[in-house]
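The chains shown are only part of the set, and none of them has been moved.
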Amino acid sequence: APAKNDIIRIDGSSTVYPITEAVAEEFQKAKKIKVTVGISGTGGGFKKFCRGETDISEASRPILTKEIEACKAEGIEFIELPVAYDALTVVVNPKNTFIKSFTVEELKKLWEPDAQGKVKTWKQVNAAWPDTPVKLFGAGSDSGTFDYFTEAIVGKAKSSRGDFTASEDDNVLVQGVASDVAATGYFGFAYYEENSTRVKAVPIVAKAGAPAVLPSRESVMNGTYQPLSRPLFIYVSAKAAKENPNVKAFIDFYLANSKELVEEVKYIALPKHEYAAVTEHWKAQKAGTGFGGEPEVGVKITDLLRRIK
Amino acid sequence: MVSQVLEKPAELPISARLAKNVRRHILERVIEFILMLAALSAVATTISIVVILLYESFTFFEHVSLWDFLTDTEWTPLFENAHYGILPLVSGTLTTSAIALAVAIPLGTIGAIYLSEFASHRTREIVKPILELLVGVPTVVFGYFALLFVTPLLQKIFPELPGFNMLGPGIVMGIMIIPYISSMAEDAMRAVPMSMREGSYAMGATRFQTAIRVVTPAAISGIIAAYILGISRAVGETMVVALAAGQQPNLTFNPMESAATITAYIVQVAMGDLPHGSIGYQSIFAAGLVLMLMTLTFNIIGHITRKRFREVY
Amino acid sequence: MTTQASVLENLAEVRAMIRRHKRNDFLFSIVGLLALMIGLLTLLTLFVDLVADGYPRFNLDFLTNYPSRRAASAGLLSAWVGSLLVMLVTFFSAVPMGVAAGVYLEEYAPKNWFSDLIEINVTNLAGVPSIVYGLLALGLFVYGLGFGESILTAGLTLGLLILPIVIVTTRESIRGIPVSIREAAYAVGATKWQVVFHHVLHYSSGGILTGIIIGMARALGETAPIITIGALTFIAFLPPSPVTEAAPFINFDWLQSGFTVLPIQMFNWLSRPDHAFHINAAATGALIIVVTLLMNGTAIWLRYRIRKNIKW
Amino acid sequence: MVTTTSPIKAESRDLNFYYSNGHKALKGISMPLYEKRITALIGPSGCGKSTFLRCFNRMHDLYPGNSYDGQIVMHPDNTNILDNGVDPIEVRMRISMVFQKPNPFPKSIYENVAYGLRVRGERNKRVVDDKVEEALKGAALWDEVKNRLHDLAFNLSGGQQQRLCIARALATDPEIMLFDEPTSALDPIATANIEELMSELRNKLTILVVTHNMQQAARVSDYTAYMYLGELIEYDDTDKIFTNPSRKETEDYITGKFG
């Protein structure tokens, strides 16, 4: 029987999937070591990770207290490695003419749990908008995107209305918004870029008085696209990193090649110095999270890594 | 000459060469037993299905009252403001099935009448197998066909039709079901004895009159059984609706809206990784139980009707 | 008696009426043919649509490459091998069991409540939606028996799914064998099992084979139950080979391996943001259709030949 | 030689018939049916009696590949009803048929009898009601069913069903009625009823009846034709055939030496 170590098992975020897939593909070509990648969403990935079923978990948000505890219960330690940036992009149908921007306040009105079954027209969100129905498309409840969006907009992770089309499959969301004038939705930047002709990104006003900012590489890098810029992570099992040379080789390969590959799959790479810091962090094999189980919005990666003792 | 034996003849000893061959006898029994076990596998499958659905649903109903389940008009089990009303899923299931049947029943029936009463032997020999091929196409392919071909086509007719809607997948599902209905209904019609047709033709009836006034009424219970089994298929169909009807539970019977069916909900949730034992995990079994009950009801009614029909001829 | 000439009296009228009625015949022939054509046209459109979208991928590389982030070089190797292995398990779980069950029900089962029960069971199983088998797999194989998300789980699930198909076709083809053949065999001293094995199974093998092929084609295209089990999406290597070079030459490790299958790969590619992947998905769809249609076509042709050759 | 005062209602002239498999089931049959007379067809099984009878309402047209050769001429209009230009439906409206096994439709008694009128597009309820009653009376069934006209026809006994089929055939005022062994599926009492009924119908229309039962032929018919292997061996007054047939073959058959 093949030892469990023979295969590197990866699962988790659908947002991070394209990056990991690219790395895995190149890695297998270079090293002839087997890698499998599944898509279960960030939450689903952590569940498997903390059951010890995977070596590496991809995440589009930091690990949560509940998940840390689940891991601890199974004696699983992890190393947190940011690998790229993403801009959660709020989109509307291109035929929608009246929406020029969203304030965080407006998005909250639209998405908070209290809106369930009540907020049904645009006018209820902003009196200046017409009294036409609104259709919502968002990430599924097992996804990191969902967690991050609710945290950033509603103020509490997983706190959302439930009466919208929730899918782990981002293409469903693109398809839904693209084919319905009344629709709005959110998903990762890469999906938006690939479909920018079918859906329209909406500039976000972080707080009153701030300018409306469109998601883009620049606005993410210079920190003006707030609060929906987010880092993407992989979590490596500390035990696997120490004991399994294949996993170690894989992560080495990941970090060495991620800038190029991240850009190839149209994600936003970390700046050079941040990659350096991440590589440093990996070399040190420091376990733990810089977030303390609370999703935080708008943290700088270098700060983050420094927090991990 | 008849000999008059009044008493029972005495028991005779059994000669060795005619006596029961015990080894062979046991071997035969063992084989029979093994075959029976295989047959019981079908029962075991059913029992496993029922046990698993009931077991997981049972824990589900410890958290959710049956009353809420049956009357609440929202289904948002995975969200903060959780509601557990199955009605939106049922409405989606029924609406898509109704559309499918609205397509499949007329077309399937007309097709069946044509094949049974109008088509030449040759045509029938060619058309029937091709129709059967349609049954073999994987439903996931039909799903994309509904989403990427039929819906855009429908949007040319109804510009306000959203990308996810129940109409497109309903129609595709209907087309998928045509062969089931037409071939089963055709079987029922062909079972109508020729003497019945001859009786009608001898009265000066045309083919159409014979088909509509005599053959169809004579085969009616078989045809209805075909419809009912068609309904069961539509209710249980998964990929077409999961891909093309949208995945938002929505208490509506409007085919122009998007909605989730029971099956679509199960697939949607199963795409993530639900922790074993969570309410979300249990909810798909509760939904599955409802689905199972619906299809079972239709199947049983269908089989009874069909059996009744078989008994007539 | 005036009535006797009733037709002759207004012959013109009668003839007009007949002509009118016959027009209905004609119209209905056309409507009926159209109704049937709708199904066929759909099939054709669907296929042409997929081929039109997917034709750039119709080359050998598509079958010999692993999945890749670059749509143009991504291939189906792990998917079709996965499908093949899953089908292998499906075959070995459903066929012996289904044929044996069919033989039992047709040849052995006494006519009582017990066999009625099995009978009703089988007919109902045939109508259970495939997604419910997915739930069964999730509850029983993945968690209950701890088989995990493996080839074994998928194969067994699809095996159960097609079991009723195999049972029903087995019974139907067995039923076609006349009693006289059985009696002939018994009359020369054959045991029940000999009658079944030498005659019943032998003469119905063609019919049973059609059922198996149809069942396997169905299993090949099934998606929903595999999704509930949770197939992998990126797997760029093959499961351990079932045959090994050293003794004992057979290896069962592949049963526990993760896997992906053709419909899942198609599903995955369609959910990519990059449209280039949708071409791959279309090509995969066309491939699945071609294979399932070939299988079903073979089965139909086989059945046609058997029917034609039947002599009793 | 037949002795009659009745005009010819229809006659077959040198009729050959081929089944689709090429089997020549009728060989040059020429035979008249006299108006308001009963003609019986007898002969051993497979000799072509049913085949001949079914030529008269072109029943064979229902199955592709069968072919007629020769004529069946109907009077007074002198039409060859086998002619391609003649619509079989038109023929069947003039010549109705009663089958061996009662074959009522799965409809009410009333609707069974009304069927021929419905097929002809008759909508007037009064007309239909009248015709149904008249036909049921003509078939001696009225008294038995008048209180349950809307019961399903299947609930009648075999003999009643056969009389219902006769009523159905009568309702459209046919000129000729064909009976193919109408009593072979019935018990003796029902048989007697049907035979009596046929004798009554004799006043209204021309009848051709196939029967296996020689006594029946002797009892009900005016003329009898004996067929063998697709050929008409002898055709004559029934009395003559049964007492003093001209042909040896006929005699052998009548006396049971053969068949």
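Think of it as A, B, C and D in the order they're written, each chain with its own count starting at 1.
Just so we're on the same page, a residue touches a chain if its C-beta (ideal position, glycine included) is under 8 Å from a C-beta of that chain, and two chains touch if they have at least 3 such contacts.
Note that this is a predicted model, so its numbers are computed, not measured.
Novice: Since just one copy per chain kind is on show, how would you write the full make-up of the complex?
Specialist: Formula for the entire complex, using the labels shown: A x1, B x1, C x1, D x2.
To be clear about the criterion, only the chains that are shown with their structure count from here on.
Novice: Check every other chain and keep only those touching both chain B and chain D; list them.
Specialist: Chains that touch both chain B and chain D, as defined above, are C.
Novice: Quick check for the class: compute each chain's Cα centroid; which one is farthest from the centroid of chain C?
Specialist: Here the answer is chain D, farthest from chain C.
Novice: Using Cα averages as centroids, what's the distance between chain A and chain B in whole Å?
Specialist: Roughly 41 Å, centre to centre.
Novice: Two-or-more-chain contact residues of chain A, please, as numbers and ranges.
Specialist: 40, 169, 172
Novice: Give the residues of chain C that touch two or more other chains, as numbers and ranges in rising order.
Specialist: Residues 18, 21-22, 230, 270 of chain C each touch two or more of the other chains.
Novice: Give the pairs of chains that touch; include all such pairs.
Specialist: A-B, A-C, B-C, B-D, C-D
Novice: Of all residues in chain C, which touch chain B in the complex?
Specialist: Those residues of chain C that touch chain B are 18, 21-22, 24-25, 28-29, 31-33, 35-36, 38-40, 42-43, 45-46, 49-50, 96-98, 100-101, 103-105, 108-109, 117-118, 120-125, 127-136, 138-140, 143-144, 160, 163-164, 167, 191-193, 214, 217-218, 220-224, 227-228, 230, 263, 266-267, 270, 281, 285, 288-289, 292-293, 295-297, 300, 304.
Novice: Which bits of chain C are touching chain D when the two form their complex?
Specialist: 1, 3-8, 14-15, 17-18, 21-22
Novice: Which residues of chain B touch chain A once you look at their complex with the stated criterion?
Specialist: Listed in rising order, the residues of chain B that touch chain A are 74, 76-83, 147, 151, 155, 160, 162-164, 246-250, 258, 268, 271-275, 280.
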